[in-house]
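This report concerns only the one structure given below.
In this view, the complex is presented without one of its protein chains, the others remaining in place.
Lettered A, B and C in written order, each chain numbered from 1.
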Amino acid sequence: MAATEQDPTGGPGLAELDRMKAFSDGVFAIVITLLVLELRVPSYEPGGLLPALLHEGSAYLAFVVSFVYVGVLWLNHHALLRLLRGTTPALNWINLAILFGVVIIPFPTAVLAAAFTEHGDRYDRQVAVGLYALSAALMSLPWLVVFGYLRRRPEVRAVGIDHAYVRAQTRRPVTGLILYGLAGLLGWLVDPVVGLIAIMVMIAYHAVTSEGIRRRRRPPARGPS
Amino acid sequence: MAATEQDPTGGPGLAELDRMKAFSDGVFAIVITLLVLELRVPSYEPGGLLPALLHEGSAYLAFVVSFVYVGVLWLNHHALLRLLRGTTPALNWINLAILFGVVIIPFPTAVLAAAFTEHGDRYDRQVAVGLYALSAALMSLPWLVVFGYLRRRPEVRAVGIDHAYVRAQTRRPVTGLILYGLAGLLGWLVDPVVGLIAIMVMIAYHAVTSEGIRRRRRPPARGPS
Amino acid sequence: MAATEQDPTGGPGLAELDRMKAFSDGVFAIVITLLVLELRVPSYEPGGLLPALLHEGSAYLAFVVSFVYVGVLWLNHHALLRLLRGTTPALNWINLAILFGVVIIPFPTAVLAAAFTEHGDRYDRQVAVGLYALSAALMSLPWLVVFGYLRRRPEVRAVGIDHAYVRAQTRRPVTGLILYGLAGLLGWLVDPVVGLIAIMVMIAYHAVTSEGIRRRRRPPARGPS
Partner (left out) sequence: MAATEQDPTGGPGLAELDRMKAFSDGVFAIVITLLVLELRVPSYEPGGLLPALLHEGSAYLAFVVSFVYVGVLWLNHHALLRLLRGTTPALNWINLAILFGVVIIPFPTAVLAAAFTEHGDRYDRQVAVGLYALSAALMSLPWLVVFGYLRRRPEVRAVGIDHAYVRAQTRRPVTGLILYGLAGLLGWLVDPVVGLIAIMVMIAYHAVTSEGIRRRRRPPARGPS
């Protein structure tokens, strides 16, 4: 944090990692908070507040799903940065690509919600599910890149993170890429609702694995106070 | 803060707690600042600025109340994180649930303000007070969960925080759950204005207890400089 | 920053001050960035972009003034937090009141800009200058309170900050309170434009004193590298 921890002529290091964390946390905090801007007080005639609120139900559901999704992405990003000892210019760029995926997530979610509630016919829903699957694929790509980079560059890995551990992590974006693609195909060829359910299953998968990978490790295990 | 403080294979620890703080502070800072977006320059005919501003009075009052409420929640969150030595995946999820309650607070506040000023009749005001009480209950739940978790997991508690202290903290969300529920019932069965006053009393209660719990402790008590 | 730096049962301390800084910096960063939302691409007929941009000139000037003002407030807040060793519940509340003044600043600025460009007559401009002076008074009050608090509580002052130094700082909010009041009266009784100029002089005064107080101190004075 202090300037003396930096290695200004020798490339980025720990202090750089702190700034990457601060910047990333800022982006996550803003994205998860901006979602609330979509929650608007409905206009209504006197006596009509309750039905007006219920009519907006799908917008509220989309808000909750988006909030959970950004939360899951934050937990995954958290777990990623714990693997790093420092950062490099390449990692800064990969991180920007990861944040790009985070920043756009409200958009395909909103398109999906709109297509399934008011505007869309069956073809629109296929397009919306396809757009969502495409966005999810774009979001998985930089995660693939970052784990590949960590496999080739042991010097940026944190103490105790070995090659096998990093390779195990690679399974998640690969699973994401394949299954989001399948969800998109299912939504297009079979039924948009099937694709939608497959996408929700994928969000739950990423939530569970961000937990699951940690659970297999030993707990902090310090004595009771 | 530095990578060497982390325990990357042994689960989250202090560095993780720093990121949780940074993310939470970001969310609080954004929510409290986004409130100002509701303050708009009123449109007016030449010479009509003063009455136009006065007509918006209730929106300005709602802004002040929301600002104080988010500030109170920040102080309570502050006091919560001081109880922790580190964080765990479960605590990360509970914290996301707490932040969910923070992020939505402008919405029921806006519904309430609208129902009591321009749009609503008595039934709408009952609905608005009910929605607010429901939101407050949702907000109290993760606080109940977190204190229960801290009672069962002494290893995540900060040094000097014992079981009795944590149990004493549990009283606040329990009080909140019961009294916000009563405020909702009062607003529905007796009079919406009574419910509204009860809600404002609850906000004041949370403001006073976030202070009061600290006041009972000894002051920093370092010598004068 | 680490949990071990905290004094969880003995009241807030250094770690608390870090969170207050992080929260305040977040609020300042968001306010200064949200200002850009007022810069909109004007609508125009083909060939009409340049006059359309020029017509928005006063909105761009208001943006620049607001940016400088929030920047000045950030520098003043910076200088304030350097006086503190730790924080207390009372200081947390005073800081929230200071941030309240920061968060609302875009609103009276926008009212002023609107009254002086399109909507207003002379009476509206008097109201707008009066609103601005009232807001500035509200903003000066918590600064008065915080310096009074620091005079009475030497144990929260940073090392090397004595009573006389804190008292000298008190002069700025007192000057602000009196001169912003005078600016409001001048704007109301003499001419709104005179009040407006007096307000801009006050912003410049706060910019210069946030610098000036530092300049009187010795420079970092480490050897050349």
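Please note the rule applied: contacts are C-beta pairs under 8 Å (C-beta built on N, C-alpha and C of every residue); 3 or more make two chains touch, one makes a residue touch a chain.
Every value quoted in this text rests on a predicted model; they were computed, and no experiment measured them.
**Q** Which of these, C:86, C:130 or C:192, touches the one chain of the complex that we don't see?
**A** C:86
**Q** Of A:48, A:71 or A:86, which sits in contact with the chain we cannot see?
**A** Of all options in A:48, A:71 or A:86, contact with the hidden chain holds for A:86.
**Q** Out of A:27, A:80 or A:207, which is the one that touches the chain we can't see?
**A** Considering the complete complex, A:27 is the one touching the chain left out.
**Q** Given the full complex, what residues of chain A touch the hidden partner chain?
**A** 1-4, 6-13, 15-16, 19, 22-23, 25-27, 29-31, 34, 85-86, 88-89, 92-93, 96, 99-100, 103-104, 106-107, 110-111, 114-115, 119-121, 123-124, 127-128, 131, 154-162
**Q** Which residue numbers on chain C touch the omitted chain?
**A** 1, 5, 14, 17-18, 21-22, 25-26, 28-30, 32-37, 39, 41, 43-44, 46-50, 53, 67-68, 71, 74-75, 78, 81-86, 158-161, 165, 210-211, 214-215, 217-225
Criterion: only the chains that are shown with their structure count from here on.
**Q** How many degrees of rotation carry the C-alpha atoms of chain B onto those of chain C, rounded to the nearest 5?
**A** The rotation relating chain B to chain C comes to 90 degrees.
**Q** Taking all residue numbers at the chain A to chain B contact, is the shared part over half or under half, that is, same or different?
**A** Interface between chain A and chain B is built from largely different residues.
**Q** Need the CA-centroid distance for the pair chain A / chain C, whole Å please.
**A** Each chain's C-alpha centroid was found; their separation is 36 Å.
**Q** Give, as an integer number of Å, the spacing between the C-alpha centres of chain B and chain A.
**A** Comparing mean C-alpha positions, chain B is 26 Å from chain A.
**Q** Which parts of chain C, given as residue numbers and ranges, touch two or more other chains?
**A** Those would be 1, 26, 29.
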